[in-house]
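For chain A:
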Amino acid sequence: MRTETSTPALLVKDVHKSFGKHEVLRGVSLAAQKGDVVSIIGSSGSRKSTFLRCINFLEIPDRGTFQVNGEDVTFRVGRDGKCHPSNWRQIERLRSGLGMVFQSFNLWPHMTILQNVIEAPVHVLGIDRKTAIEKAEALLTKVGLYDKKDAYPAFLSGGQQQRASIARALCVDPSVMLFDEPTSALDPELVGEVLKVIRSLADEGRTMVMVTHEMKFARDVSTRVMFLHRGQVEEAGPPSQVFGAPISARCKEFVAAGSH
Partner candidate 1 sequence: EIRFGIVNEAYPPYTTKDASGKAIGWEIDLMDAVCQDLKEKCTIVDVAWDGLIPALESKKIDVIWSSMSITDERKKRIDFTDKYYSALAGMAGPKDGVMSVGPEQLKGKTIGIAVSTTQSKYFQKHFADIATEKSYSTVDESFQDLASGRIDYVFADTGPLKEFLKTDLGKGCCEYKGSVAPDDAILGAGVGGGIRKGDDELREKLNGAIKAVRASGKYAEFSKKYFDYDPY
Partner candidate 2 sequence: MEFGWVLEYRDLLLHGAFLTCVLLAISVIFGFSLAIILAVSQVSDNAVSRWISKGYCTFFRGTPLLIQLWLIYYGLGSYLPYVPGLRTSFLWPVMREGLFFAALALTLNFAAYQGEILRGAMLAVPKGELEAARAVGMSARMVLRRIWLPRAIRIGLPTFAGEVVLQLKATPIVFSVTVMDLYGAAYKIRQDTLLVYEPLLFVTVFYVGLTFLITQVFQKMENAVPVQRRHGV
């Protein structure tokens, strides 16, 4: 975690977060250089999703420092003693630089696939419609969905929906892609096609942070792996270390069970 050479694409330090009295994140940090693929693994309930959602402020963390492409996120402490973003505009701007892919796709069902993909470029970034469509079509071709561009999400299989949602996230040119278990809502036969797309993104040198249960895949594509346990980083390092020679006893157990 301590590799700070040039400006990192994403730098998150010492994130704390409670739900009510229940402290779920207890000082989690993460740094990703441009081109890094960071996998976050851990058992169910180890707060992986919560941490990922804190990164793009879908959950507002109680404490922590955030830097996206060198830009600091400013917070102010509210009357409740917790942090609040001091400038929601900034958050909104930064969010469009952090493409999020959800486990359950979350495509907007009242729009066709193409409309889903161009929604943010046109309405958030203000790109003109024609350019956005060109770009979207290129991306849909890349994820192999060009022929489905005018279909509504409900008519696509899970794998196709997930690929569409990846295209949607890519279309705003995010500097970092965030994936929250992008394959676990898919049945085994559909997982492959989505992993293929993600792998091609990794090969392109995209910066990515990915929560996943696919150990084999994480091992293959990641530059770093982070093992979360009860809201703390229990082990982190290159995949060879985390999977091959974990230091922490819990991580050892988890990795052993994962490759059953």
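Assume contacts are C-beta pairs under 8 Å (C-beta built on N, C-alpha and C of every residue); 3 or more make two chains touch, one makes a residue touch a chain; residues count from 1.
On how the list was made: all candidates are chains of the complex that A comes from, given by their letters.
Quantities reported herein were computed from a predicted structural model and do not represent experimental measurements.
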- prompt: Which candidate, 1 or 2, sits against chain A in this complex?
  reply: 2
- request: Under the touch definition given earlier, write down the residues of chain A that touch candidate 2 in their complex.
  value: 56, 58, 88-89, 92-100, 102, 104-110, 119-120, 123-125, 152, 154-155, 165, 168-169, 172
